[in-house]
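A single protein chain has been omitted from the complex, and every remaining protein chain is retained in its original position.
Take a look at chain A:
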Amino acid sequence: MTDTPLYTDPPENTDSKPFYDAASEGRFLTRKCRECGELHWYPRPHCPFCGGATDWVELSGEGTLYSYSVSRRAQPPYAIAYVTLAEGPVMLTNMVDCDFDKLAIGQPVRLAFKPTVANRLVPCFTPTGG
């Protein structure tokens, strides 16, 4: 188990500010295309699949671990990861609040917001039930 230090602040722009505002209220969002109906990650105002306009939608925060790597020489070490969200898109994140030596591709994971230096929240994940 490694304590997670405060995260560096995400460099926000008008694409991302609504996401982090919602995160501050505990809501985890991405965007969905009005035209083709697809969700994507990371969220953008125009659909990366068809160019249609997109709207914010709330995600469940459930997913599975697609891949990961523990940066062993960092102080403290951290685990970069790709998580496949239950709704489909795969997102880059960190695995937190867990024994890095027990991480396993395919294991179920759940959203765990973690605070930044300026007290924003970034979407990390932790193994479910473990």
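By our rule, a contact is a pair of C-beta atoms (placed from the backbone, for glycine too) under 8 Å apart; a residue touches a chain by one contact, two chains touch by 3 or more; residues count from 1.
One rule holds in what follows: contacts and distances are computed from a predicted model.
Note on the omitted subunit: UniProt lists it as "Acetyl-CoA acetyltransferase", one of the names in "tRNA modification GTPase MnmE", "Acetyl-CoA acetyltransferase", "Molybdenum transport system permease" or "Thiamine pyrophosphate-dependent enzyme".
Residues of chain A that touch the chain left out of view are 7-13, 15-16, 38-44, 47-49, 66-74, 78, 80-82, 88-94, 105-106, 116, 122, 124.
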